[in-house]
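The complex is shown incomplete by one protein chain, all other protein chains being positioned as in the whole.
In order of appearance the chains are A and B, and numbering begins at 1 in each one.
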Amino acid sequence: MTLLSVTDLSVRFSDALAVDGLSLQIESGEALGLVGESGSGKTQTALALMGLSPSNAIVTGSVRIDGNEIIDVDESAIRPLRAVRVGMVFQDPADALNPCLRIGDQLARILISHGLADAAAARRSAIEALARVGLPDPERQSRAWPHQLSGGMRQRAMIAAALIAKPDLLIADEPTTALDVTVQAQILALLDDIREDTALLLITHDMGVVAGHCQRMIVLDGGKPVEEGPVEAVYSAPEHPRTQALLAATRLKAAPPPLTDSVPALQAEQTTVAYGRRNRLEAVKSADLVVNIGETVAIVGESGCGKSTLAAALTGLVVPEAGRVVFMGQPLAADITDRPAAVRKGMQLIFQDPAGSLNPQMRVRDIVAEPLRVHAPGLSTTERRASVSAALADMGLDEQLEDRFPHELSGGQAQRVAIARALVLEPQVMVCDEAVAALDGTVRERILDALQAVQKKTGLSIVFISHDLGVVRAISHRVAVMYLGSFVEVGETSALFDAPRHPYTKALLDAVPIADPAAERPMVILGGEVPSPLSPPAGCAFHPRCAYAVDRCRSEEPEQRDVGGRQVACHRSEELEL
Amino acid sequence: MRLLAGINRTVVVSGGILLAVTLASMVLPWLSPNDFATQDLDQRLAEPAARAMHWFGTDNVGRDLLVRSMQGIRVTLLVAIVASLVSLVIGVAWGAVAGYVGGRVDAFMMRAVDGLYAVPFLFFVILLMVVFDNSFLLIFVAIGAINWLDMARIVRGQTLSLREREFVKAARLMGVSTSGIILRHIAPNLLGVVIVYLTLTIPQAILVESFLSFLGLGVQEPSTSLGSLVDDGMQYVGTASWLILFPAALLAIILMCFNFLGDGLRDQLDVRQQE
Partner (left out) sequence: MAQYVLRRLLAAIPTLFVVIAVAFMLIRFTPGGPFDEERVVPPDVERALIEAYNLDDPLVVQFFDYLGGLVRGDLGPSFRFEGRVGDLIVAALPYSLTIGLLAMLLALSVGIAVGSWAAIRKNSLLDRVVMAFAMTGISIPIFVIAPLLVLVFAVRLGWLPAAWSSSGGTAWLVLPVLALALPQIAYIARMTRASMIDVLASGYIRTARAQGLTTAEILRYHALKPAMLPVLSYLGPAIAAILTGSIVIETIFAIPGLGQLFVSGADARDYTLVLGVVAFYATLVMALNLVVDILYGFLDPRIRYR
């Protein structure tokens, strides 16, 4: 049976065509993937399918849900179809739940509104729905406020809300983009589970997500469908350049070979960062890290594991409670203001949000020139301009951009300006804190290529903090895996990716979506979520989620040991076959 | 010219009217044959007429209302602008220090602001006015002292969030000095908000001034303000309604223009920040 039938759908705004001639059909029980980069019209498509397009959009074509046309009909005709025939899950669960209403009430209201249940029955159904999506203690969680749940739990609640009225089709718009890779794997598994009763339209930018979870797919580019077909066929022989580019962005690249000579550029020794007095929170616990000259070391882990805090401690933005930072063989003052000019010149930090890291009141030229004014005040105006242009050119930016203000730049351009500002001082070390996380695949690649080129030229050392293991593998020589403030495994990239020695590393790697429909997928998915660092578990911090935990793990904290050339903090790393 | 290019119509129109009213209040008394203090008992309560140049009519002792209204505008604007500047200085200093220093200093300074919010200040101003016999200077200080609380809160919030913004961290990292950060990174980004709230503080100050004048506690005879004129006109509301209508209308127009100006500037700022 055809659940959803779209013919020649277009969504037009005054200045642009967001969706251009899209046609698709979804049969019952089917899973269709809709893939494209940001700005390709994915979200506008999703909204149009539910009759939710913004009021200034002109929607043409035909959308039929179970044979009922919803384009150009009155809202009251669409309303009974929503939730009952088609449920919807949005990208950001923090934004999609009402902060002023209890979870259970928000779910129950859907049934009451559609006249499917009275208040008491609706409450019971809400608890059942929460139980079905794997929310622990659904009775209690139904009385919780949204801010009391973690991101992953909120997204589960959103899925429960979308399914509570038992629709035939679920539209999920980037349902896992705001989540950690491990939680993403859990949510995708949940979407697989519910497929017995419900068809799925999965909208995403990530070819890896589509590969394991959909049968057919459509690739959107600039609002136009450019390629369509069974997932296996599209992956094995992508025809359109956009599809090829999207696939290339997810293909794992070979890691760069390890460096032959190792001269430390930056070291963190037994660094501990703690916050709070009464509710003491150890964000980073006795961390040791070495970054050699010309080397890229990646720090990976789930959000909240302490990787950004460590970056701040390395650069002196936060003062560690214990331990020290050594730069080019020279121990450093903890606070940035006490560090000598040569150190401040030699170590730079790149932030995640490109827009936030540029002063909105300054032009690109002045932004990039500012570090020169501080560290090389003797330069003439022409010399300074030449350096600025050279740094921008290194990042592939035109001279024309120099007159612009930050709000006149795209996200990718802004991030390249931020990197150029760091590079203009020719630093020895650069710390990148999720520096490419906010950018689309193709833009990301170009920036990483430029960074690697600079590294080859100048011997720059890079600390690369990221949650994206694909990117990490492509550019880093070594990888350090962090869990709840401690390093659990540190080793050379390809060896660590091929044969992880810590169960957490293994779990992280397994959670990465594989952009190959034929690939075998791991059966075990890391369950649960990161415990609160306010009350870390006793013994090994990872033991509550670890499939291999034994009594010793619950009581005794593992030391970091050298296991086959790798630093591993696990009691069982020698005996385990991961 | 880049500055004017993106400015919205509300700002241009309300700003233009304010400019025109200010100019008129300076030029008209000079052009008119009448004087704001000279009484003409033969011309008491004359209706508005072109005759003898009494366009707005005369008051109960025969003074020309047009000239008195223009005088009132000047006093009202002067009091409001000076008072707003007082509140600006106190508010920005208080808020910026609290926001930039942070920690316990911030907690203490903001606790004080919270405490002061609960105090019915206008009663104190009335008390002050009574105690110090309606000193003109006191009006500035009193109004400024009331209005600085909002400014302090806004500036503190902005400073606090700016201090945590990544471009400020980046500047610290690359070794820009504290004064350089405040001058080049914090202040320029604070300026827009401060200008907007200054624009919105002025009508508040006008309201307080005219309120005090209306209670007979503000500007003293023969000088006048729009509030005093409305107070005077109140007695003749049934018999010589022009005495209240003209000053009241001028007061409302000025207040409205400042409010529109502030609103327009805020929209402008919001749009810039969103881009």
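Everything below uses one rule, namely that contacts are C-beta pairs under 8 Å (C-beta built on N, C-alpha and C of every residue); 3 or more make two chains touch, one makes a residue touch a chain.
All values derive from a computational prediction rather than experimental measurement.
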Given A:D95, A:D137, A:D498 or A:E556, the one touching the chain that is not displayed: A:D95
Among A:T2, A:N68 or A:S113, residue touching the chain not depicted: A:S113
Which residue of B:L138, B:A205, B:V230 or B:L265 touches the chain not shown here: B:V230
Absent chain, residues of subunit B that touch it: 115, 117-120, 122-124, 126-128, 130-131, 133, 203, 207, 210-211, 214-215, 227, 230-231, 233-234, 237-238, 241, 244, 248, 251-252, 255-256, 259-260, 263
Touch list for subunit A against the chain that is not drawn: 50, 52, 75, 79-84, 87-88, 90, 92, 95-101, 109-110, 113-114, 145, 147, 158, 161, 165
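In this section, only the chains that are shown with their structure count from here on.
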Separation of mean Cα positions, subunit B and subunit A [Å, integer]: 49
Interface residues, subunit B side, partner subunit A - complex: 165-167, 169-177, 180, 184-185, 188-189, 272-273, 275
Residues of subunit A that touch subunit B when the two form their complex: 315-317, 336-337, 341, 344-345, 347-349, 351, 353, 356-362, 370-371, 374-375, 407, 418, 421-422, 425
